[in-house]
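Our next item is chain A:
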Amino acid sequence: MGLLGWVTLLPLFGAALILLVPQEEESIHRGLGLLTAIVTFVVSLLMLSGFDAGQAGFQLEVNRSWIAPLGIRFHLGVDGISLWLVMLTTFLIPVTLLSPQAIGIRNIRVREFTAAMLILETGMIGAFLALDLFVFYVFWELMLIPMYFIIGIWGGERRFYAAIKFVIYTLVGSLLMLVAILYLYAQFHAATGGYSFDYAQLSHLSLPASAQMYCFFAFALAFAIKVPIFPLHTWLPDAHVEAPTGGSVILAGVMLKFGTYGLLRFALPLFPLAAAQAAPLIAILAVIGIVYGALMAFVQDDAKKLVAYSSVSHLGFVVLGILTLNPTGIQGAVYQMLAHGISTGGLFLGVGLLYDRRHSRKLSDFGGLWAKTPVFAACLLVIVLASVGLPGLCGFVGEFLVLIGTFTAQKLWGPAGLTGYFPAPKLMGGIAATSVIISAMYLLGMYQRLMFGPLDKPENRAVRDIHGAETWVFGIMVTAAIVMGLAPQPILNRSEKSVEAFVASYRDRLQEAKRNPDVPPHIYPPLPAAAAEGGGTP
Partner candidate 1 sequence: MPTTYYLVLSFVLFLIGTAGVLLRRNALIALMGIELQLNGGNLAMLAFSRELGDLKGHVFAFIIIALAAAEAAVGLAILVALFRGRQTVNLDEATLMKR
Partner candidate 2 sequence: MSFDATQLFAYAPMLILIGMGCLILLAETFAQGASRAGLAWLGIAGCVGALIAIVAGWAGAAEPTTHFQGMLVVDRMALFLDGTFVAAALLTLLFAPPYLREQGFEFGEFYAMVLFATAGMVMVIHATHLVSLLIGIETMSLAAYVLTGCWRRSLRSAEGAIKYFLMGAFATGFLVYGMAMVYGTTGGELSYAGIASKVPQATKSPLFYLGEYFILVALGFKVAAVPFHMWAPDAYEGAPTPVTGFMAAGVKAAAFGAIVRLLGSAFASPLLVFDFTGWASVLAVLAAATMTLGNLAAIRQDNVKRLLAYSSISHAGYLLIGVVASGLGVASAKPAVLFYLASYTFTTLGAFGVVAWIGNRSDERLYVDDWAGVGTARPAVALAMTLFLLSLGGVPPTGGFFGKFYLFRAAMESPQLHWLVVVAVVNSMVSVYYYLRVVVSMYFRDSTRALAPTEGATMRLGLLLTAIAVVLLGIFPGTVVEWAGSIALK
């Protein structure tokens, strides 16, 4: 099945195993779940060690026939971009499962929860690794279901509403994306006579300008909802707030990245011309999102909602970084995705822990907890500061690179004859950078209202500091935040080649498309000889 196949499917097998254990054996469920997640992480480490940083293309590929009549292949592969997102996934899942608060305060049906988390993991890893658009779509939808249940069963008071809203929003985009995938498939057939959903082949298909626009819209909508880009973000606060801690962590830590990953992997490379035309709009929306999310976070009293809105702001950086279309900005975007996974994941774990202890998320219900929970307070402080983007912690590197990339966006594109493609980079960068102020305002404000001030609420006196597994959870997250802030290079090194190749190929395809905007679907650049075969029959 190949290493990647194992990474992808192991959690699913684990979930099946867990579902076979009787309902009552909760500790077995937890143990098995954690074990599966850790084994998956170990296998993903093997993947990491087998990864060759010097190569730009996909590695460790698994490519087997799946639904032969339609030319659908179970094709997985990893490059420098997906590598780290998979690592993030396999890292966060065991940490989340380790956390006693993951399941939230509705501490019921541990078996199903654990299984749902593992199925979710399979969906996420599969979607990151998929190189066949059908496979991608299947995994993309596969993660929807467990998350829906996680929100709906173990969520807060308005969980039905939040779960449905989450599903409907996501489906709005993804189903239109499905149409665009099918359109690509049909056009690929028209251009080559072969049938294929294979990314490597479809990414050579150059569509006429108008068709690109429609398809890009479909793809970008799906991803923009997932990111979420303003104004498609309103599902996110609801989903995050109602989801149990584990759900929020994974939702924010990993699932939001599918939006940005999708833009980077699919929406831009497949439709370069349309992407270039839409880039100003999306970049402006990203900047609006950065400031808007931060401002919204600023006025929240609900800690989870605050963190949720902060995600809107942080993910705006990722989108902005991707749209700079230079290696610096995209590297920054990739890094920001990972850093956000750690920092926001940590924040949700922290808020979840407090919610578990106090059954309240309202900041006004807390205060002065430092005296009671010094270790937790210290850990949370590091995570908060990582989220604020303090240099030396993980949040800084990504934002810094994105902003650098934004400032230099035009410099790189001007010589390629593409000026005006990224509007007013300094202004955009400047506005985006204001979030360093606002993020400090809301996050430190939150921290202060939790930890500082007099311990004047009687309920807070009984709050216990972290202990046991919780210490491990927060220790791991804090370590990750610090290590990623001090030593980003091991990560950046491995994604470097892929990002550079992405930029080069994007620029090449964009220039080709600009030369021939109205030529019917054709193949550019020519397919390598080996890839041309292997398509199915109708």
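Methods note: a contact is a pair of C-beta atoms (placed from the backbone, for glycine too) under 8 Å apart; a residue touches a chain by one contact, two chains touch by 3 or more; residues count from 1.
Regarding selection, all candidates are chains of the complex that A comes from, given by their letters.
The structure displayed is predicted, hence computed values, not measured ones.
Per the touch definition at the top, the candidate among 1 or 2 touching chain A in this complex is 2. Residue ranges on chain A touching candidate 2, taken from their complex, read 66-70, 109, 112, 134, 137-138, 141-142, 144-145, 148-149, 152-153, 159-160, 163-164, 167-168, 171-172, 175-176, 178-179, 182-183, 185-186, 189, 538.
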